[in-house]
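Excluded from the complex is one protein chain; the other protein chains are retained at their positions.
After this line comes subunit A, so read on.
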Amino acid sequence: MNQQGEIGQSVIRTMPPELSNKIAAGEVIQRPASVAKELLDNAIDAGADHIKLIVQQAGRTLIQVVDNGCGMSEEDARLCFERHATSKIESIEDLFRVRTMGFRGEAMASIGSVSQIEMKTKRVEDDAGTLLEIWGGEEKRFEPVAVDDGTSVAVRNLFYNVPARRQFLKTDATELKHIINAFQNSALANTNIEFELHADGDRMYHLPKQDLKERIPALFGKQYKASLIPFEEETSYVKIHGMLADPKLAKKSRGEQFLFVNGRPFQHRYLTYVILSLFDTWTRQNEYPFYAIYFEIDPTQVDVNVHPAKLEVKFDDERSIIQLARSVIKKAINEYFAVPDIETSERVENDFDLSLDQFSNRSDSQRNRGGKTDPINIPSRINFRKSGIDGEESAERLYGGTDTDGDYSEEEQRQSSAKQGQSRDRGFWQLHNRYILTQTRTGLCVIDQHAAHKRIIFEKAMSATEESLPGTQQLLFAQTVELNATEFSLLKELLPIIQRMGFSIQLLSGNTSIINGVPADIEIGDEKAVLRDMLQQYRELTKKPSLDARKRVAIAFASRTAIPRGKKLSEQEMEMLIDQLFACNEPYHDPLEKPTLVTMSMDEMKRRFR
């Protein structure tokens, strides 16, 4: 304001290149790890298959990357320190389909302006290499040198000319951690490249070319070896694959969560949140399990140029990417924790075993269909006797007692005794009338009977509202329900949904309704109370905005009608419940995402007895 007198003179000037490079460096090069990342990216783009990262004092004094890539000519060596000099793209079209790590041509210029760089490079076809030294953006040396094929870039005394920056560096341990993280990202993204990391003279990592499932334990510890959960899914739009580690190995801090798109590491808050929330039930609070997730997508569908350090990317169709990732990972976790292989001693011709087989093969068949379960293959029981949760006894009384159809009932009895023998083999046991314990091939599975039944009813109710399939069992004694005004208006609003689920309800004047019929596929008990409680539950669920009205009704219905905790179940009931549970699309969670079952492996059991 006090320079008004200078009006008329040009105050806006083009910055000298040194300055603009320094400013750019401020964005791109934030800490030694950024340098490491840029150099590693360049080495990868140079097509190297052996890359060595050497740091000293957490990169304060030295960050060096030695690769055996294509190298540069004398001319290029010089040019690469010019701002916007890049070998990677030529035209604007290229920008939208970049597959290389770098492309903006900023990195080397930026690094060069804030450090002392010594670069040696040689192409295979050249006899001699080139040595170039740049200090704070100024060329100090430029001469031929005898050197191996490839490029070696040594960045010394980073921020030597930007004391403010240097001051802001964190402790060596922290900075090293960031460097290691950058190294891990590159190493995970490029399993076909041999990597080495040397810090202050010690070799921290040496990773030969290896599979992801070997590289992960090599990078993060042997304990991951046996507990990796691979997954893969391909659609026409995107291909997702990767590895999760058993959430039991989750760490108390972040840092082992990796996302890659087309080989480029990226960060994505929402996606990370979604993925971590899938682990919720298996981890404690503030535990972060390892994962490495790779997206392969048409480069035109993703913008990698939205963040100065290219840490973030933007997908054109973010919703479907996240949806897909979510379902793929959820499936992988579910399969891992599932008990698809409940043990049977005899695998023979009867339907019991068949249904078991189906359910152990289920994951395979599901994979083939890309996660969607074909209703036709849902195992469910065909057995006349299994007519309902507590029809069992009366059926026995009746069919056991009549002789009208002798052959049939004999057959029935034979089957039933065979079945009883078998359930004993398979082993169901009820703990405090709440949990069903059963043996799996690898250990113990504990099923929450209430949550499990909720899931079963919920899915049935949901499909009922779509297809309106179950019939309505008419009631002999129609039930008159007096509601209050709010309940009544809510019922009025929800009536179409409730009716599709199989209820037959008539609204009268004066807040009264009459229940004439109930869904035919479930024993409902006290219809009046069920209706009232459903309305009540529905109101409570309106606090969860993620649920639509249909889901809320189905959840309310399921919560109210599911087998309560504390109800004694017969072996047949337990067996049927488990069969039905595994016929569900998402057997491992109840509709409100609480787990329906937990497992304990024999290994874990053994450990506990140690």
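In this section, a contact is a pair of C-beta atoms (placed from the backbone, for glycine too) under 8 Å apart; a residue touches a chain by one contact, two chains touch by 3 or more; residues count from 1.
Please note the rule applied: contacts and distances are computed from a predicted model.
S.K.: Using the UniProt record as the reference, specify the protein name of the hidden chain from among "Beta sliding clamp", "Glycine cleavage system H protein", "Cell division ATP-binding protein FtsE" or "C-type cytochrome biogenesis protein CcsB".
M.R.: "Beta sliding clamp"
S.K.: Using the definition of touch stated at the top, determine which of A:472, A:511 or A:585 touches the missing chain.
M.R.: Answer from the full complex: A:472 touches the omitted chain.
S.K.: Could you tell which one of A:69, A:112 or A:517 touches the chain left off the display?
M.R.: In the full complex, the listed residue that touches the missing chain is A:517.
S.K.: Please identify, in ascending order, the residues of subunit A that touch the omitted chain?
M.R.: Spelled out for subunit A, the touching residues are 375-376, 378, 380-384, 386-388, 390-391, 393-395, 397-399, 401-402, 404-405, 408, 460, 467-477, 504, 517, 520-523, 525-526, 529, 580, 583.
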